[in-house]
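Apart from one protein chain that is not included, each protein chain of the complex appears where it belongs.
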Amino acid sequence: MTILSVRRVSKRFGGLQAVSDLSFDVARGSIKALIGPNGAGKTTLFNLISGFLPPDSGEIYFGGAPVHDLPSHQIASRGMVRTFQHIRLFPKMTVLENIMVGRHVHSRAGFLAGMLNLPFTWREERRIREKGQEIMELLGIAEHAHTEAASLAYGQQRVVEIGRALACEPRLLLLDEPAAGLNMRETNGMGGLIGKIRDMGITVLLVEHDMSLVMGISDEIVVLSFGQKIAEDRPLAIQKNREVIRVYLGDDA
Amino acid sequence: MAGVTYGTIYAIVAIGFNIIYNATGIINFAQGEFVMLGGMTAVTLSRFVPLPVAILGAVVLTTIVGAVIEIVFIRWLHRPSVLRMVIITIGISILIREIALHVWGESVRSLPYFTGTSVTSIRLGGVYISPQVLWAVGVGAVAVALLSAFFNLTMLGRQMRACSANRDAARLCGINAGNMVTLSFMISAAIGAIGGCVVCPITYVHYDSGTPLAIKGFTVAILGGLGNSTAAVGAGMILGILESFSIWVLPAAYKEAISIAILLLILFVRPSGIFGSAEAARLKEF
Partner (left out) sequence: MARRYSMVAAFAGLVVAIQVATYLAGAPYHLTQLTMTAYYSLLIVGLCMLIGYAGQISLGHAGFFAIGGYVSAFLTTHDLAAHKGLRLVALLQKAGMLLERSDLYGGSHLVVHPWLACAAAVLLAVVIAYVVGGPVLKLRGHYLAMATLGFGIIIYRVALGTELLGAADGISEVPGFPLPFGLIISGNASVRVSNYYLAWGLVILGMVLLLNLIQSRVGRALSAVHGAEDAAGAIGIPTARYKLNTFVLSAAFASVAGVFLTHYNGGIGPSEASVMKSVRYVAIVAIGGMANLWGALLMSLVLNYLSLRGYFGTFDDAVFGVILILIMLFAPDGLLRRHILADLKRLASGGASDEEAA
């Protein structure tokens, strides 16, 4: 079952063709990785898929429905949530509050209800708080509930950001370099976390540079170079793929 | 014809905006006040010294004000956001305006015409123009030419351009970025003051004339593409002429409202201006 389908997507910035005629699918319940040297177009691709940039041409289907012309918040409400390469937590809010924001699409109190402090909002707020607590416990960060998010260690901030995304109950989670800036121990922890997420039934698409992480957890890998797909296969096969090796290590005489 | 005169002063204010913007990324809302100060100071000085000396004195004094503003308010700020800067310059413009109010009162002043009187006119190709208009356009053209030469041909000018392109790299080459910023303020103040003096006989000046000029100068700068001074000249003329024609369509009282409506329209539709690049403008953020 395909949950995400990218069909012949292209994006150009002035003189640079960032993504060129790219197509691939992501199977439901799997972990798929996008790798490639710097400048290969991975982040641009993420931005295209998650609605932060409109593609010049091509289509993107999520759960069977077209999403290539939707804004990011609508895509998120349909169940596709992304994280960011440079962590974007909400600076002046606590860890718990950051995660509670993730419940936005699963709650309804609007401006009027909020201003009038209507009774149904009390129950809703309580449920939001409980769910936030649940997620923090799942991720092992419950002790930091009331700490200002920005004051945590970098690795923990990453976990909070993922917690916020999980609060959204996504069907597909887009992780943008989740191991960036993490040491070896934290990276291993991240690998375990991603596995746990997959076990919860959430499909994961990640962009990553850390090869040990990628090879260790991915079901399939897509390799990009200069905006084009040059390989799509299982990890072992990718490791042996001559094109991939050439792209990463350069031509060997 | 009034359109051309006003167009010139709008273009001059816009060029002042562009110079500071190019050097610092700041929109200096006090730009209009430099024009006002130039005119007002010249009027006061002209009571004691002959007109050319008064104008020179006014320009020098306004330039000093420009330098002081930069040193006191701006120099020591560490990477301020653009929004914070525009609010600070709005505050500075209010301060200058209030000081002007207390120094010169509410009366409207004017300089005498440089040549001839208010009724002198020269026949130019079938139209009668006041020589002051020729002064305004002439001075404007000379100013643009001099600035162009300065930025392209002199060492100092090239250093300023380097600074605006990449401040850190310029620093590494030994250019004192801080002084470049001060210089940009001084140049903008000077050109504003000159413009103020030369159009003063036609447009008059009072303590309050700075703010509308800042708005319109900003409109022109945006219209021509922020940072593009050559385009600012053309854009200034367009706005000046549009404005003078608008009184045929709507009551004169709404003239300023029309200019602002034009500004808003540009910001909504094509903030990169007529000559700017749409790609950079889509970010709508500088």
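Letters A and B name the chains as they come in the text, with residue numbers starting at 1 for each one.
The definition used in the following text is that contacts are C-beta pairs under 8 Å (C-beta built on N, C-alpha and C of every residue); 3 or more make two chains touch, one makes a residue touch a chain.
Every value quoted in this text rests on a predicted model; they were computed, and no experiment measured them.
Here the missing chain is touched by one residue of A:P71, A:G140 or A:G192, and it is A:P71.
Residue positions on chain B in contact with the hidden chain: 27, 73, 77-88, 90-92, 94-95, 98-99, 101-102, 211, 215, 218, 251, 253-254, 256-257, 260-261, 263-264, 267-268, 271, 284-286, in rising order.
Touching the omitted chain from chain A are residues 50, 52, 71-74, 76-77, 81-84, 88-93, 97, 100-102, 104-105, 107-111, 113-117, 121, 124-125, 128, 164-165, 167-168.
The definition used in the following text is that only the chains that are shown with their structure count from here on.
One inter-chain figure worth recording: chain A and chain B are separated by 48 Å, centre to centre, where each centre is the mean of the chain's CA atoms.
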